[in-house]
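In what follows, a single structure is set out as structure tokens and then discussed.
Missing here is one protein chain; the remaining ones are kept as they sit in the complex.
Going by the order they are written in, the chains are A and B; count residues from 1 in each one.
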Amino acid sequence: MAKFKNIYNNCMNKITSSGVVTRKDLWTYAMLAVIFVAVLVSDSLGLLTRQLTSLLVPVCCYIILAVSLNLTVGFLGELALGHAGFLAIGAYTSTLFSIAVQDTITSVWVRFPLALIIGGVSAGIFGLIIGLPVLRLRGDYLAIVTLAFGEIIKTVATNITVDLSKTTTTSSGAEKVVEQGLFGSAGLKNAPQDSTFIVAFILVVITVAIISNLVNSKYGRAITAMRDNRIAAEACGINITYHKILTFVISAFFAGIAGVLYGHNYTIFKPSTFDYNMSIEILVIVVLGGMGSIRGSIIAAIVLRVLPELLREFSDYRMLAYSILLILLMLINSAPGLAGLRAKLSIKNAYLSIKNKVMKRKTAENGGETHE
Amino acid sequence: MNKSPNKKPKLVPYPSNSFVTERDLDKPPVLETVHLGIDFGGLNAVDDFSILVGRTEISGLIGPNGAGKTTVFNLLTNVYQPTRGNIMLDGYSTAGKTVAQVNKMGIARTFQNIRLFSNMSVIENVMVGLHNRMPGESLLSSITHLFGFSKAEKEAREMAIDLLSFFNMQDLASANAGSLPYGAQRRLEIVRALATNPKILLLDEPAAGMNPSETHELMENILRIRDTYNIAIMLIEHDMNLVMNICEGICVLDHGKVIAKGTPDDIRNDPKVIEAYLGKKR
Partner (left out) sequence: MTFLATLVNGLSLGSIYALIALGYTMVYGIAKMLNFAHGDIIMIGAFSIFTCITSLKLPAILAILIAIVLCTILGITIEFLAYRPLRKAPPLAVLITAIGVSYFLQNIVLLINKLSNKTTFVFPTNILPDISLKIGSGDNAIIINGNTIFTFIVTAVIMVALTLFINKTKMGKAMRAVSEDKETAELMGISANRTITVTFAIGSALAAVAGLFYGGTVISFNHTLGSMPGIKAFVAAVFGGIGSIPGAMLGGIILGIIEKMAEQYISTSLANAVVFGMLILVLTFKPTGLLGKKINEKV
């Protein structure tokens, strides 16, 4: 047993000593790999119902959304309520692009990466536009402005029509109009279905890698320092505005990427989908998974997307359950009066206490000798 | 190796009725303020504050509670924008600069009420201070953890350990900053400020809450910082023993105005200072 532990520790140290990957991230990647293999295996064995298969890409979208929102909410400590707005921008710009070039660029392997760049960058640009004026604001103001921004995007999208419909001739010679493009409140119609689970999963891995790398760098330290004590961070020479906007733009960029996946998966969607409720749903995932925990966001995204589908008959209670969950989590996590309860419920503490007990027993067995 | 805290420096007059130590005379002053002042809603919180700090001088800012000492620090670091006057740091005006820019120009500070990043480890706190000294770690290398990332991180880590070992804190590197004992938190704040490579270090009540032996150690450490890094140090302190022992120039504030400037001996015998602290003789 001890031998295995030694081998394990040696391996871990070798991998992590270069500083490229931290031990915590290694676990995250391992978890992602296990999930990926599990999905592929159960799919090939025919264990996935149609309902579950149709959830694969959306779950990946939500993982990307949650991980990217966690960067703003968990690490930067600012509440942004407009994440659905960035998702919408990514979805609309990229699908319109794909529809427009569908006939010129026929290869998905060229078209989809371009769509990703377009969706991500346009969401990022909007992140910059909205970030420049409002990130000087703090806390509640930022929350309300990002919320307002999400609503503006939704309202504007409802008022835009980009008709890219084509007339095709069917085999029988009759002319048929294929409705394509953005039709105001009726939404976007008939984008090419370019998203696949494999692509979505690769994007999840890239998102997780980039965001956890960023968090474990000097930028991540600056961002967390700003959250912990803004005045001290500033006195240490950290440019607050720059780092806030950087975080915000990266977060928006990945929401845009999720939007590209989303748009090329559903192919038909209405602006009203991207409302305030969707932003809140992403927030619930982040809060449930633990603010500042990337692995937590991944797990929570999977659970909160798959569970409601399996428990369809209780769908009326879903949002109610979310709201109660939000309140309870906040009360348990943050209420000063509940610190005792928090300690009792903490998995980490439970683990440590068990470890301590085991150590004590070992020490007793070894006749008081310790290895410390 | 340690210099005796009781060594009396020789002071010579300097233009504009300030003093600098003899050894700094041939170098331009690191900090100069001219008629600095700020009003809070009609109240002159600080008025006509003109000082000059020599390149490697240890200077003290003293005065009764509410005299405006911390306000002066906030003015020097641009937390507050001055209503009047000018601040010259190493020959450059800091007017219109942000707090972060002023730090990059060469002022670092600690806070009266300790402001650590309490959810981060000790070494991470220091590495936040090193932020602007890690040009090797670009945004690209940060998000990929390639392109020289490991090298930059390793160098920064070594630099941080070096700084921490200055205060004999290298063993605490991975401890949580918020869980440190009070004295260690104060020391960590100084290390973090030093990490930003300042030309002048502002210490706001560094000895507050320390016992006499800790205070004595702090005094030696302050001298050691000055001698090792060749920087100027300005401190606000209520512990007169510390101030009189290590400060070469002292400035006394009362009700936002400078009432006396000079060597510890000058200050000790200044009737105005005695009056400010003890009240008027009847």
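Just so it is clear, a contact is a pair of C-beta atoms (placed from the backbone, for glycine too) under 8 Å apart; a residue touches a chain by one contact, two chains touch by 3 or more.
Every value quoted in this text rests on a predicted model; they were computed, and no experiment measured them.
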item: Among A:Leu114, A:Ala143 or A:Val303, the residue in touch with the chain that has been omitted; value: A:Ala143
item: Sole contact to the chain not displayed, among B:Val79, B:Ala175 or B:Ile259; value: B:Val79
item: Touching residue (missing chain; options A:Leu56, A:Leu261, A:Val287 or A:Ile302); value: A:Val287
item: Missing-chain contacts mapped onto subunit A; value: 73, 77-79, 130, 133-134, 136-137, 139-141, 143-145, 147-149, 151-152, 155-156, 158-159, 185, 231, 276, 280, 283, 287, 291, 316-317, 319-320, 322-327, 330-331, 333-338
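Just so it is clear, only the chains that are shown with their structure count from here on.
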item: Interface residues, subunit B side, partner subunit A - complex; value: 77, 79, 98-100, 103-104, 108-109, 111, 115-120, 124-125, 127-132, 134, 137, 139, 141-146, 149-150, 152-154, 156, 192-193, 195-196
item: List of subunit A residues in touch with subunit B within their complex; value: 18-21, 210, 213-214, 216-222, 224-225, 228-229, 231-240, 246
